[in-house]
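The complex is shown incomplete by one protein chain, all other protein chains being positioned as in the whole.
Showing chain A:
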């Protein structure tokens, strides 16, 4: 780890020109292995205006410093946006969720192993030097939304749920103005500058995430598939909030995690489902439409069938076609 200056922010204005640290659950790891080498850290954890969860009418405003644990446990979230609780609890470990914050989770870096290994070239670390993942090995890489300069996937479960819920990110600009950015516009594709991951600029500070009013009667599912039962990043995940009248799907809000450089959305799929009678055949067609394009890397080709099947399983669960009772439960010893 390289030496750095550390200061505590007294106001949101103090963040310009510095690397922000809050929970530090990702940043400190990256600093230890020197993938990130900030010279100046500013600690925002004393900014009380960034804490707390509050109602804004029917909407919910989640302060940027609210920990993942607190957010997942919040009674309002569990009642109105259970998808979010489930997604958060599907990620990391209790210890990490106790430290990790809402704003920091949105900004966590990819887990691409080439990004993590400074002996390998990486355009995300050093723009223009190349992408070792191209031609390398990597079943955790992205399936869609990549560029020739970067194949990395965004690993966040929380952000995937928020994308399905159509959340907004509240940002305070260096000027002091506050803007609200729909999450779908918050992330940038990698293009030729994969090091620039969001629309944030120097001096910007995420102050909150806003959840829109809960959708009455929506059935919410977060289905995460990973290499072990817990404490692993998703191979693919599906966040679904589905509304129905009788057997007919009236609205489907969907987002897909760990398959793209940011939470992935596909409007064609959502539209295919709307107004249709829930059926396995419909879900299969939707899943085919979602995964029509080939993978950019042979190691992630498996994500197409896996995503298809996970979407079908999630939709079956959300619409009551499937019975997933017993999922991940274990029998208590006699």
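A few remarks follow.
The rule is short, and it goes like this: a residue touches a chain if its C-beta (ideal position, glycine included) is under 8 Å from a C-beta of that chain, and two chains touch if they have at least 3 such contacts; residues count from 1.
In this section, contacts and distances are computed from a predicted model.
Per its UniProt entry, the chain excluded from the display bears the name "Xanthine dehydrogenase family protein molybdopterin-binding subunit", taken from "Xanthine dehydrogenase family protein molybdopterin-binding subunit", "Acetyl-CoA C-acetyltransferase", "Superoxide dismutase, Ni" or "Membrane protein". Of the candidate positions A:24, A:136 or A:189, contact with the unshown chain belongs to A:136. Set against the missing chain, the residues A:75, A:216 or A:229 yield one that touches it, A:229. The chain not displayed touches chain A at residues 1-3, 32-34, 111, 113-114, 116-120, 132, 135-140, 223, 225-233, 235, 302-303, 305-306, 309-310, 312-313, 316, 322-328, 330-334.
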